[in-house]
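Apart from one protein chain that is not included, each protein chain of the complex appears where it belongs.
Take a look at chain A:
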Amino acid sequence: MKDIKIHVNDLSLYYGEKKALKEISMQIPANKVTALIGPSGCGKSTFLRCINRMNDLIPDVKITGEMLVEGVDIYDKNVDVVNIRKKIGMVFQKSNPFPKSIYENIAYGPKINGIKNKTELDEIVETSLRKAAIWDEIKDRLDDSALGLSGGQQQRLCIARTLAVSPDIILMDEPASALDPISTSKIEELVHELKEQYTIIIVTHNMQQAARTSDYTAFFYLGELIEMGKTNAIFTKPEQKQTEDYITGRFG
């Protein structure tokens, strides 16, 4: 693990009194896909949302420990959360395109970053949609409402929207959980292509998906990081008994 993008040191998170993340320490490599797996309620989403400070929106959340992105602690008082999120994009479990046209959905991010030039915007919209492998399907209906797209198309649109602001890191929370196999495989291919340019962290419940798409895998259980390593290693000879039980489906 030579090129580390994110260092997490002793990160704990409390929802009120409840400790949802317990002293997590891990390193996330740059330009690789890292999968987060674990049973429901173990804190995968919570951890993912820590990385772009989405948990700031929830009242009564307390975070201790360090989250260093390229050496900068993003929870430092002098760090602007808006700039963090520009660099760390997020794709949500449930696709959530804005109730705007397809074009406006993609152009929104660049626009709020101050890009006004129409040709420049057009270009960003096209490249983002192409990267998200949806351009050919919707290039003729850019002015239609994004809500008229199918679920799979909407999710790829959301990915394109995230790409349009050209982040460094992309967080994906079960991006394919509500999609059919064809859309799912498209998104998996996409993840594979995107890792050339981006650092990707993906939460998934699907073991095959984790095995297929990721380079590294982290296993969470009850708010703790049990084990993290190369995906191959985790899936073939995990060090911890709990990991093995979970991966093989013998989980109680």
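One rule holds for everything that comes next: a residue touches a chain if its C-beta (ideal position, glycine included) is under 8 Å from a C-beta of that chain, and two chains touch if they have at least 3 such contacts; residues count from 1.
Everything below uses one rule, namely that contacts and distances are computed from a predicted model.
Taking the options "ABC-type polar-amino-acid transporter", "Phosphate transport system permease protein", "2-oxoglutarate oxidoreductase subunit KorA" or "Cytochrome c oxidase subunit 4" in turn, only "Phosphate transport system permease protein" matches the UniProt protein name of the chain that is not displayed. Taking the complete complex into account, A:Ala146 is the one of A:Leu13, A:Ile124 or A:Ala146 that touches the chain left out. Among A:Asn83, A:Asn117, A:Ser150 or A:Gln240, only A:Asn83 touches the chain that is left out of the view. Within the entire complex, the positions of chain A that touch the omitted partner chain are 52, 54, 57, 59, 82-83, 85-87, 89-90, 92, 94, 96-102, 104, 108-109, 111-113, 143-148, 158, 161-162, 165.
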